[in-house]
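The block underneath contains the structure these notes are about, expressed in structure tokens.
With one protein chain held back, the other chains of the complex are shown just where they sit.
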Amino acid sequence: MLLIPCPFCGARDETEFAYGGDAGVERPTDPEAATDEAWTDYLCFHDNPKGPHRELWFHRDGCRRWLEVERDTWTHELGAVRLSRP
Amino acid sequence: MRRQPFRAAEGGHLIDRTEPLRFDFDGHRHEGYRGDSLASGLLAAGVRIVARSFKYHRPRGVWGFGPEEPNAMVTTGVREEARPNLKATEVPLSEGLEAFGQNAWPSVSWDLGGAAGLAGGLMPAGFYYKTFMAPARWWPALYEPLIRRMAGFGPAPSAPDDAFYAKRRIHADVLVAGGGPAGVAAALAAARAGARVVLADENVRFGGDLLRAPGEIDEGDGLDWIDTAVAELEAMSHVRLLRRATVAGYYDHNLLTVAERPGGEAPAGAPAARLWFVRARDVVIAAGAHERPLLFDGNDRPGVMSASAAGGYAHAYGVLAGRNAVVAGNNDSIYRVARLLRSAGVGIAAVADTRSGGDIRDLPCRAGGTVERVLGSRRVRGVLLRRADGRAGDKGERIACDLVAVSGGWSPAVHLHAQARGSLGYNEERGLILPDRPGGANRSAGAAAGRFDLDGCLAEGWTAGVAAAASSGHERPAGEPPRSPDRSAWEAPVFWQTGGGKRFVDLQYDVTAADVDLAAREGYRSVEHVKRYTALGMGTDQGKTSGMAGLVLLSEALGRPVARTGTTTFRPPYTPVPMAAMASGLIGEGRDALRRTAADDWHEARGALFTAAGLWRRPRYYPREGMDEEEAISAEVRETRAGVGIVDVGTLGKVDIQGRDAAAFLDLLYANRMSSLKTGRGRYGLMLREDGRVFDDGVVMRLGENHFYLTTTTAHQHEAMQHIELLLQTVWPELEVYATDVTEHWFAAALAGPGSRALLGRAAPELDLSDDAFPMMAVRAATVAGLSALVFRMSFSGELSYEIAVPADQGLALWTRLLTEGREDGLTPYGTEAMGTMRIEKGHVTHAEADGRTTPDDLGLGRMVRAEGPGIGKRSLELPALRRKGRQQLVGLSVIDGEARIPPGCQVVESDDMKPAPPLGHVTSFCYSPTLGRALALALVENGRARTGQTVYIASPMIDLSMAAEIVSPVFYDAQGTRLHG
Partner (left out) sequence: MADDATEARRSALAGLDLGSRAGGAGGVLLGEGPAQESFVLRGPAADTAFAQAVEEVLGAGLPLEPGEVREVCEDALLIRLGPDEWRLMAPLSDDGRLAARVASGLAGGPGALVNVSSASTIIAVTGEHAADLLATGTGIDLDPAAFPPGRAVRTHIGNAQALVQRRAEDAFDLHVPRSYARSFWEWLEERGREFDAAVAL
């Protein structure tokens, strides 16, 4: 079980969090102006790396903040963790 | 006959001779002492055959001393109390203990299945795969039961286990796995440095190898030193000592499980087992080493035993594993064992050392000699010794004995290191697999790291303890590490085997050297494949004694270096953990939360039948005297539509939204516009996922300029909050909006039916309920039944309806007061079935229709979507896939045979010929409508709206059902909505 160092609450068990997917996906700032291709890229085509990955975790049972967590999907080693909105 | 014929007159630091215990083994009464293990008790009683082997049913005795035991598998208790697959070495003796040897019927000493063993090579490697191949249909009925009866382990208990099992989660700066000299030294160093320490050991007493053989530490007895250190640790409030507790699993981020089996000496009321979860900053792995066997013909006979175990039984329990011993091995530890046995009263017939030289004058040494074969069929009667170098002309030497104590060297217990994804290295010269780079914050010390001398173990343990404490910021403690004059290295050649015959590598699974050879000849190259093909190392001992032997044999057979062959994966747990301990807290009372609304006690008292809605329970319907289920539900519907009904809607998700940008945010959150709402009014809203599918629906009420109250479905309370916070925190962080889940604060009940206005009018006399003053989709604060409430006028049933919300602690009062007030109106409480029936009659959607695949347009709600604006999901609605023709659309199905009942899971098809054909869609919801007097269904059907008027078929091929239905509007009842006004 991962131990995620929440910048606000301190280190907490993975079970207190909800996984939120890739943190590196940028929502087009003007969706109406986005081409179908750009929009489907945003929706569907995400990297699934073996190795370092930036992902979102929601601290559901703690501070209720969305965190950006750097996690190695192979070793589960964690890198920087920050509040999505400081 | 003496009761304990093999108990020495004195000695045994683990037993209390003043407290004899009686126990039964295979129906025979024996006696042992408090402190004995079942294994030592059986040996003291002279019981040599303890179990039968897995495959050949060969008689087996005790081989080891602890969790490495491959042979002595027993079941304790009978029938419902049975605890199968225990190792006799790990079962503490207790008064009245009943135990049985496994794999044998009727008993281990007279076993019918043993005939399998007579037929030598009957079951070679891969036997099961080769024999039970085809036909496949014979597997469930024939092969599997046959294999299980022949080869199964102990019987499963016949009744639920009602013993109490416990779990505990703790944190530590340093977890020390193993309480031998290295572990205790590590714990002492770390604890003195101030670190929070957990020290766990599998035995009832700390000491590790010192339990099996004496040693000297700091110019005194080693075990005395351990006791003193343990007393010092016990006195420190930041140290926790766990006895009879094995560190079993090493998981991500230094979470380790420790399986504690209080057993034997445990105080009354202690749990049968406890599973500890320890989150440790750093871990010292001082798990020791396992003694390897020697391979010779008959090395599985009862009486052949690990040398250190034989010495250990004498030293720790005062038990003689035999009267006359041959000690054989390839390292110096055999001399220590020989002397221990001799001083306990065992005759030493010979000490055979495979290495030349090293002749010890006071022992009958056979330098350069080894065991070739065991004599005796059911137990050891003697051995045939031969020169280890195989010199020609050697006729060998027959020596009578009843105990063969063997040592093939030592394998460090690298399991935890490897579970933590640490890398392993093979030291060719020493013949050892050793921990290399650690995976995570841990360090191995002592025998687990390949240090076999007491002085080295102490020094390494101390150093590891200091370093482990430092990783949580604790400075080096004062004082010096303990010392010992013992610097014996016990270096051994890799491995020793002799001759042919039945040479067992894996005693538990009956895997022989020939099996490994055969696997190699049949083309197996990977050690993982050989493991599965031969079952080597797959028993409950997980190859603790056999792993190294198998690896060397395979490498030899393949003609490649051991380092290239590699090991199999070390997976947790290190030693079996009772399922009941893992399940503790996850079964029985309180396993899952059951959420109850404020009116739950009333529903229960009224005899409601409940249904699960997520974690909530909701009344499904209220049974009535003399009515079946459908009649009772229909009565609830009829009485509501004709008069007035009340339903508990306390489970709906509720969110308070405030902030300067609240209205702007809701325009982004919902597909329809919310910013145009006037204060005091509400609107039905659709939340989309970013991919354009309907995510959730509910009502948004504007309570003030910057203050809204919205509802979500019961199912999506938490997901909706998570979604809202994601948008506020990552997509539009510049918006000043505060969202608070207030589901738990509010209870709500809905009054529905033409009579609801009159009833509410009496309950809330200050409230003007006229259509003008309180129109549809308005919200008012009011006093209802004497309670401060929010009243919403909205409708799910299609009737005139009001939802009344009060703080949940007053929810039951609201409910009961309304029911009292409504007595004269014939107020009918109704459940989710009646609610569902009424919403189907009205064509309102729920998650059955908004199933995560449907768009607003699919559901006929396309007009709700505001054209402009960057709201969530709206851009996706423009994608070709969501606009194409042929999507499934929501329709109503009017069943031609009105009395028909539609079972769940029906498809909608074009023809009734029951031939395979792609369906047009499927039925999403169905009911018998008491209002219309016939069966109704909602369905998602390809191009459904354009098919209005067509006849299709509701089909369920599994039950050979097909019924004609007409596609109609999903709104079956009151399409004009006139009933909303009462």
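In this document, chain identifiers A and B correspond to the written order of the chains, with residue numbering beginning at 1 in each.
By definition in this document, a contact is a pair of C-beta atoms (placed from the backbone, for glycine too) under 8 Å apart; a residue touches a chain by one contact, two chains touch by 3 or more.
Everything numeric here is computed off the predicted structure, so don't read it as measured data.
Although it is left out of the displayed model, the omitted chain contacts the following shown chains in the full complex: A, B.
For the chain left out of this panel, the touching residue among B:Arg3, B:His28, B:Arg591 or B:Arg606 is B:Arg591. The chain not shown here is touched by just one of B:Asn85, B:Thr228, B:Ser471 or B:Gln810, and that residue is B:Gln810.
Among the residues B:Tyr33, B:Trp410, B:Trp746 or B:Tyr928, only B:Trp746 touches the chain that is left out of the figure.
In the full complex, subunit A touches the hidden chain at residues 1, 8-10, 12-13, 15-16, 60-65, 83, 86. The set of subunit B residues touching the chain not shown comprises 164, 166-171, 196, 269, 271, 277, 279, 585, 588-598, 600-601, 604, 615-616, 650, 656, 658-660, 736, 738, 740, 742-747, 783, 786-788, 807-814.
Heads up, the rule we're going with is that only the chains that are shown with their structure count from here on.
Rounded to whole angstrom units, the spacing between the C-alpha centres of subunit A and subunit B is 27. Against subunit A, the residues of subunit B that register as touching in their complex are 251-255, 279, 421, 439, 690-691, 718, 722, 725-726, 728-731, 733, 868, 870, 874-876, 878-880. Taken together, the subunit A residues at the contact with subunit B in this complex read 1-3, 18, 20, 27-28, 30-32, 34, 36, 39-40, 43, 56, 58, 60, 64-66, 75-76, 78, 83-85.
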